[in-house]
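Of the protein chains in this complex, all but one are displayed in their positions.
== chain A ==
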Amino acid sequence: MQVNQLSKRIWIYALMLLVAVTTVGPFLLTLFISLKSPGEGIYDGFLPANPSLINFVEAFERANFGSYFINTIIVSAIAIPLNLFFCSLAAYPLARMEFKGRSFALVLIISTMMVPFQLFMAPLFQLAGELGLHNTHVGLVIMQVSTAFGIFLMRQAFLRIPKELEESAYLDGANKFQVWYKVALPLVKPTLITLAIFTFMETWGDYLWPLINTTDSSMYTLSIGLAQLSQNFDGANLKLVSAGSILTVIPTLLIFIWLQKYFISGVTEGSVKG
């Protein structure tokens, strides 16, 4: 019995190790390549012989990372509160209020997730132009201001709140808006944080829309800077691209590590009740 248990445990650990290697391995490889000195070949060995930060400095300068970093922070700072606000506002009636066409509205919202971005990119570009949103930070985030995924995630979270809590608030004289932000929202805090992380990741890594919507390179974001590095005129310098990738991914990693306990509970919370 004990032997069986041990062998089962070995298999589980082997499987976990395999998953860890396949997910973390490419990241580590990128990190090691980025640390290789100019005289060292990227295929000369797995670990850098003389670790150097020079690629990070050069990538930072070559891809104009300074200003692109600030742009990306600004657009993320705009996108997150707006997405949380609009998604939770749209999701609450879909979860809690009875009105004609509620199911249809939900299906309609969810079905927009199936439409590829390229299909509505041109009309969106025109619309953004007419609203004067080209080359503006706000224009860069219109894709993230309210997302179907966010509405769905928040609706699932609102469905889990016991109705009694809201009913007692109504008895105390609260109106629907007050119940939404004083009772319901505090109870779905983990889901809000989860949505904030998702929005951050989407905005931080968004590439095509920021590129299409900007005709002024001073408005570019980090992902465009990274593309400029990797699509360099005479081929990519892989050490610089690796360093640029690491620089780009660090904030996402830090935020995820900081908020991961909420993230996991937020995801599972949304998935319990359909």
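The rule we apply is simple: a residue touches a chain if its C-beta (ideal position, glycine included) is under 8 Å from a C-beta of that chain, and two chains touch if they have at least 3 such contacts; residues count from 1.
Just so it is clear, contacts and distances are computed from a predicted model.
J.: Report the protein name recorded by UniProt for the chain absent from the figure; options are "Transposase", "FtsW/RodA/SpoVE family cell cycle protein", "Integral membrane protein" or "Sugar ABC transporter substrate-binding protein".
T.: Per the UniProt record, that chain is "Sugar ABC transporter substrate-binding protein".
J.: Looking at the full complex, which residue from A:Leu17, A:Ile70 or A:Leu131 touches the chain that isn't shown here?
T.: A:Leu131
J.: Quick one: which of A:Leu35, A:Leu84 or A:Ile197 touches the chain that's been left out?
T.: A:Leu84
J.: For the chain not shown, which residue from A:Asn4, A:Thr22 or A:Thr215 touches it across the whole complex?
T.: A:Thr215
J.: Can you work out which residue in A:Lys8, A:Arg102 or A:Lys182 touches the chain that's missing from view?
T.: Of the candidates A:Lys8, A:Arg102 or A:Lys182, A:Lys182 is in touch with the missing chain.
J.: What residues on chain A make contact with the chain left out of this view?
T.: 38-44, 62-64, 78, 81-82, 84-86, 121-123, 125-126, 129, 131-134, 136, 138-139, 181-182, 185-186, 189, 208, 211-212, 215-217, 224, 227-228, 231-240
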